[in-house]
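Here the complex is missing a single protein chain, while all its other protein chains stay put.
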């Protein structure tokens, strides 16, 4: 690892509160043993929905205000921040510096990141987005320090 | 509330890392919706088993050494400490200042505290205790700032 | 120590970020070696003035609003909270759960608590209090978990 990678890796590991790291990893391990992969994602989306209802967004008029309001909530909890881009037929969401990978273990990130699907889905519904629009992780763009999602019409499966 | 209660209540609330409080409460809420009460306790005991395997105890020769080794692990993570007493036919365990009640919500403490059953069960087995001996919560003695358990022959049910 | 004292003592010790405990104690020790007692108090009052200018209060109309605004700032930083009482010819301030005693060492609390004199003095001036009114520690009521101050006409010395 070069120095920049070492610095990021050190800081990211320390970002996750040591009070909960072993507890969260053990919980993730037990969930992964107990539930099938599709169930894991559903479970984490529901946890995200609850989280977003517990920490609702204030009213926002513009995309900039939405990005700011969401990032303020995330930063206050030391969960990084989000950048939102208008991609015409959908919104792109890029979440930086979430502590999920360190907390749950990188082997659990694929399903653990569905927590963010649930949070953003619920927050956009609070802001008046049609429930027809879905927030979904972008396959191949879920990494420890950046997790990408999209809000748009469901992709035909 | 008198001043002492206010001080304890303030410090206890702040003890639980704000990074994870809303995440943990949402996870606890979702688990409680999904699983039956007996399943919740079993789930948390297994989480505790994993936690104790991830953070194993060093070898200990006396009860004092056991209490010290366990408390050092807990204190390092800001999970309080434990006092162990020899009650002839069983050991009494009193765990002080765990962040469980604040993290999971006090309505989830009854089953959430089974996490500690799982941790202590696994730790005592590491130390050579017969697997016939069980660690169990003491009904009526599970409170936010002190959680009492016993290690002994299973109580006939 | 009884159980309540142990709980408070544990939580208070853990409240002060371990990242800075040894650094702050060493700084306090070095200041105490370098400066005379009166200079130490003056120094800490000035540090408090700066702190309050960096974290100014919002406008407040009533004593309840002042207490709330000050306590919100303190709680956000995990510095406890303040209760303000109207004592006719002065205001009584009781600051609970500051991390000062653990951070600086209890032997430094007598002068270290002057930091709070400086913060409250500057905050009350921001709110329009006459600069003739002074915030001062109440001799004999400066303890680790509660520090009492008054705002009023200077006591003739």
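A, B and C are the chain letters, set down in written order, and residue numbers restart from 1 in every chain.
We take it that a contact is a pair of C-beta atoms (placed from the backbone, for glycine too) under 8 Å apart; a residue touches a chain by one contact, two chains touch by 3 or more.
Computed from a predicted model, the values in this text were never measured in an experiment.
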Which displayed chains the unshown chain touches: A, C
Where the missing chain touches subunit C, by residue: 16-20, 22-27, 29-30, 34, 43, 46-48, 50-51, 54-55, 76-79, 99, 103, 115
Touch list for subunit A against the chain that is not drawn: 3-4, 6-8, 10-12, 14-15, 78, 80-81, 96-97, 145-146
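To be clear about the criterion, only the chains that are shown with their structure count from here on.
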Touching both subunit B and subunit C (chains): none
Homomeric contact subunit A-subunit B: same or different residue positions, threshold half: same
For subunit B paired with subunit C, centre-to-centre distance based on mean C-alpha positions, whole Å: 36
CA centroid of subunit A to CA centroid of subunit C, Å: 39
Centroid spacing, where centroids are CA-atom means, of subunit A and subunit B in whole angstrom: 29
Junction residues of subunit B - those touching two or more other chains: 78
